[in-house]
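For this view, one protein chain was removed and the others were kept in their places.
For chain A:
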Amino acid sequence: MKTNILIIEDNEHNMYMLSYLLEKNGYHVLKAYSGVEGFQMAHDHKPEIILIDIQLPDMDGYEICVKLRHNGIPKNTTIITVTSYAMGGDREKSLEAGADGYIEKPINPDTFISKMVSIHRNKNKK
């Protein structure tokens, strides 16, 4: 049984790269190109891991985090924010919004999978 991962990301290149990387590493990937779509898919498919791009055209990534946490997705779902802001305070903002972890853009394919797995494991340990 493959682990389901939902990616919420509007940039096609990034989406392609992330999904390609994840699929090659043996995950089942669900793709959402907007906040609304991602929110809907999270409810329909109940993926184990959700990766959210913070800067989306329709919705703030933090906002999606808060909504997901308060609208009935399983509690053990791991939510990870992916951001290129790196303005400082992104980590706090993410955790405050209910995310379990935070990975900085640009994505480094060499380390991304290991970072994601470690956040997911920590979450399930709790």
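Note that in this section a contact is a pair of C-beta atoms (placed from the backbone, for glycine too) under 8 Å apart; a residue touches a chain by one contact, two chains touch by 3 or more; residues count from 1.
The working rule: contacts and distances are computed from a predicted model.
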| item | value |
| --- | --- |
| Omitted chain (choose from "(2Fe-2S)-binding protein", "Cyd operon protein YbgT", "histidine kinase" or "Sulfurtransferase complex subunit TusB") - UniProt protein name | "histidine kinase" |
| Contact footprint on chain A, counting only the chain that is left out | 11, 13-14, 17, 20-21, 24, 55, 84-89, 91-92, 104-110 |
